[in-house]
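For reference, the structure I am asking about is given below.
Here the complex is missing a single protein chain, while all its other protein chains stay put.
Now for chain A:
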Amino acid sequence: MKGKRAGYWLVLPYVVFLLVFMAYPVLFSVWLTFHDWNLVSPDIPFVGLENYKRLLNDDLFFKALWNTLRFILINIPLQIGLALILAVALNQPLKGRGFFRGAYFLPVVTSGVVISFLWAWMLSTDDGLINGLLQKAGLHPVPWLTSETWAMPSIAWVAAWKNLGYYVVIFLAGLQSIPKQLYEAARIDGATSLQCFFRITIPMLNPAMLLVVILSTINGFQLFTEPYIMTGGGPANSSLSVVMYIYKNAFQSLDMGYAATIGLVLALIILSVSMIQKRLLEKDVTY
């Protein structure tokens, strides 16, 4: 009994932390969705479902949601494809393997703001590195960040490049947990490398794949730094993400109630999408 008491005391700091920094803000923001608050006014009038009604009629919210979906649809396949290729390559006994593993991880630990600035320069239409190379090859410059068509794909590429290393590490861990005997047995049966890859590696990587898909979807819905720095949400709101729209409502228009409403709806969207993904992918998981 004595020992048990001490245990409670020892977990208390974390429980307090959780209540103060997690539970209270979450409950407060749910409460806020029914109120109109400009962040600083002492009176916070109750508005009922007004914020939710406004959300349903807000074209800009749906545009931001659509932009974010576009981002995810480009970003995830790109990220997973590249990460998988790199992970398989880095799993081979190459020379300088440690260096490459470190090099691909470097962008993950670099500040997103710095990376956004760097890529904003490289993607600049008139004096950027990439258009310079394109023109040397006799091609036309592309307005990467200043056209409605290209802004979001460019951002999706930058985000994929930044986070690649993180997913490579997950895939590498997955690859190393595949028992060697499986490959040996397949070889004896006369399987080619390609057959090994598609029949053994890919199915055995399923748990890692599930993790990567869910994590990068959640990350994708939280897109903020790249468009905030690189395009400011433009041109013509074509790269405005949902989180940027929350930020704009909260800290530019001081509409905390509405911002909280969008935040809550976004959280529900992420929750349901993750559940669906889990259902779909878990079916094939082989442990």
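Before moving on, here are some points about what is shown:
Please note the rule applied: a residue touches a chain if its C-beta (ideal position, glycine included) is under 8 Å from a C-beta of that chain, and two chains touch if they have at least 3 such contacts; residues count from 1.
The criterion applied here is as follows: contacts and distances are computed from a predicted model.
Between the names "ABC transporter substrate-binding protein", "Acetyl-CoA acetyltransferase", "Indolepyruvate ferredoxin oxidoreductase" or "Alpha-ketoacid dehydrogenase subunit beta", the one given in UniProt for the chain missing from this structure view is "ABC transporter substrate-binding protein".
From the options A:179, A:203 or A:232, the residue with contact to the unseen chain in the full assembly is A:232. Touch with the chain that is not drawn comes from one residue among A:6, A:109, A:137 or A:194, which is A:6.
Interface note for the absent chain: among A:32, A:83, A:115 or A:145, the touching residue is A:145. Counting over the whole complex, chain A has residues 2, 5-6, 9-10, 12-13, 16, 38-42, 117, 120-121, 124-128, 135, 141, 143, 145-148, 228, 230-237, 248, 251-254 touching the chain that is not drawn.
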